[in-house]
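Only one protein chain is missing from this complex, and each of the others stays in its spot.
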Amino acid sequence: MRGRIVALIALALLIVFPLEVKDAYYRHLMILVLMWMTIGTGWNVLAGYTGQVSFGAAAFFGVGAYTAGIISFKLGISAWWGMVLGGVACAIIAVPFGMITFPLRGAYFALGSLALGEIFRHIAIIWESLTEGMVGILIMQTFVSKLPYYYIALALAAASVLCVELVARSRLGYYFVSIREDQDAAASIGINTTRFKMISMTIHAVMTGLAGALYMNYMGFIDPEVVFSLHDISIMAILVGIVGGVGTIFGPLVGAFIMVAVQEVFRTAGFGTMKALSQFLGWNFLETLTKYIGMAHVLAFGVLVVVVIMVLPNGLVGDWKKLRRLFIRG
Amino acid sequence: MALLELQSVSKNFGGLRAVDEVSFQVEPGEIFGLIGPNGSGKTTIFNLINHFYPVSGGRVIFNGQDITGLKTHQICQRGIGRTFQVVKPLKRMSVIDNIIASAFLRHRSMGAARRAAEESMEFCALTHYAKQLARSLPIASRKRLEIARALATQPKLLLLDETAAGLNPSELDEAIELIKQIRESGITVIIVEHIMKVIMTISDRIHAINHGQTIAEGSPGEVARDPKVIEAYLGEETHAQSRGN
Partner (left out) sequence: MEVFLQTLVAGVLKGGLYALIGMGMTLIMGVMGIINLAHGQMMMVAMYLTYVCFHYLGIDPYLALLISMPGLFLLGVAVQRFTLNPLLKVESLLPENQVLMTVGVGMVLTEICRFIFTSNYLSAKTGYSDDTFFIGGISFSVALTIAFLFAALLTAAMFWFLIKTDLGRSIRAVSQDEEAAALMGVNPARMRTLTMGLGASLVAAAGTLLLPIYYLFPDIGGPFTRRAFVITILGGLGSTVGAIFGGITLGLAEAMGATYIGMDFEEMVGLVIFILVLLFLPGGFKRLTKV
């Protein structure tokens, strides 16, 4: 019950946010956060609930983005229709993706999904007649202001969360978790593990694909290195999931927020506070330090991964009780 | 008509013939025991009925239909439930959730599944454990959870694999009681057991195997007196004695 209230308050804050904050930069950040909430939630369904840790989320993000982009670029149809088609395309792609990877267990599934994601990236680079290759796709953006994009992203994120909530408490949710806990036992109580893993994969694929299509619409430009990126999409999705907390509903939401924040804090060296501080104090070395911190944001990412996995393997939400004990005692 | 019939079922693992042309029939309503020394192939036979492994030869007929090629979940849907020798609880789910997951096979709605799960829990005396995580249960309760979960799929035939292993004497008596009650509720039971006391007391008929082959079949008394059975077990006992047991 308490969780429900917190969620509603958060939703209210999110709805009101862009009306209060007009700065394009912060709006942009929040749009990214919302996008990652969607992707993280989708990944969580497959990995957290069903126990299939995919390293290939980029495959679906890219397919969604390119479907929207190609429809708009080649056929002149609005890229928003592309969003619908992107979801459909991902649902279709999920089938061979699943059929290839599901016979694989554990770490092999991780590797197989990683390899598939990379294959998609290479296909996008090579199949120039379809995707324009490394040149990428550039389309006219529908809206000038960020506001409509924000609300669409919010709607997508909210819909994803709602979907997962419904699934978690339904037969589907029970079946997913049973598969995660013990696939053989699940089969023995009548669960068609292949079919339900595929359903889980499809949910993940569609959510990720829709986020990709949204990205295409919002940014106006994509290329294979960006949308099919192993580190920036697939691994980021995993980080969002594990930092927040795998197998929980709020985990990916918290994770999205933190990961985008961390990324920005480092990229801008504390949103420029370091720079301001150095000017205020007249200490030159602080300014150099700022430059280095800015360059080191991916390093920080890597360190974050290492630290989080060691200390909070179940994420912020998952290890919440552990975290509280840490603070209460110390 | 027999509820379950194995016709010359065999299983090879590479060069090892784990099960060699085993045939038997199980009548509806009986408790059918499968005994044999360690490694004789008892659990493998269960794994073949359940299609955990495909058979290398022979057929499995259930309720008059050939189920040899069906997948594990389909076999469960047809009405065969099983427990595992090394129990497989869904560890990070609560006891009641474990059983609800199972009940969803026959009930579509959450409410109906929950009610069915509660019934199954009560039947197996697990109600006070309802909200506890499955992995925190003691071994005897875990075994009952295995059974409760299998029962929630409303099986016509229940395969119990070494349910009694690791239980102390009073837990053993409770287990025997539970199995009798299962039979009374109309479910046919095949029980694989290594502990003589259990299987001799409750089985109607017993099938003995050794090295994957049938060596005897009949009533508990008949099988207990069968020289081949005695040799199979005695041979094992002598082995145990020579190791200083």
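The chains carry the letters A and B, assigned in the order they are written, with residues numbered from 1 in each.
Just so it is clear, contacts are C-beta pairs under 8 Å (C-beta built on N, C-alpha and C of every residue); 3 or more make two chains touch, one makes a residue touch a chain.
Keep in mind that this is a model prediction, so the values were computed, not measured.
Visitor: Could you tell me which displayed chains border the chain that was left out of the figure?
Guide: The omitted chain makes contact with A across the full complex.
Visitor: If the hidden chain were put back, which of A:115, A:219 or A:262 would touch it?
Guide: In the complete complex, the chain left out is touched by residue A:115.
Visitor: Hey, which of A:14, A:242, A:259 or A:316 is the one touching the hidden chain?
Guide: A:242
Visitor: Have a look at A:37, A:53 or A:139 and name the one touching the chain we're not showing.
Guide: Selected residue, touching the omitted chain: A:53.
Visitor: For chain A, which residues reach the chain that was dropped from this view?
Guide: Counting over the whole complex, chain A touches the hidden chain at residues 47-48, 51, 53, 100, 103-104, 106-108, 110-112, 114-116, 118-119, 122-123, 125-126, 230-231, 235, 238, 242, 246-247, 292, 295-296, 298-299, 301-306, 309-310, 313-314, 318.
Keep this in mind: only the chains that are shown with their structure count from here on.
Visitor: Counting only Cα atoms for the centres, state how far chain A is from chain B in Å.
Guide: Centre-to-centre distance between chain A and chain B: 45 Å.
Visitor: Using the touch rule from the top, collect the residues of chain B that touch chain A in their complex.
Guide: Per the touch definition, chain B meets chain A at residues 50, 52, 71-74, 76-77, 81-82, 84, 88-93, 97, 100-102, 104-105, 108, 110, 113, 149-150, 152-153.
Visitor: Within the complex, which stretch of chain A touches chain B?
Guide: Answer in residue numbers: 169-171, 174-175, 177-178, 181-182, 184-193.
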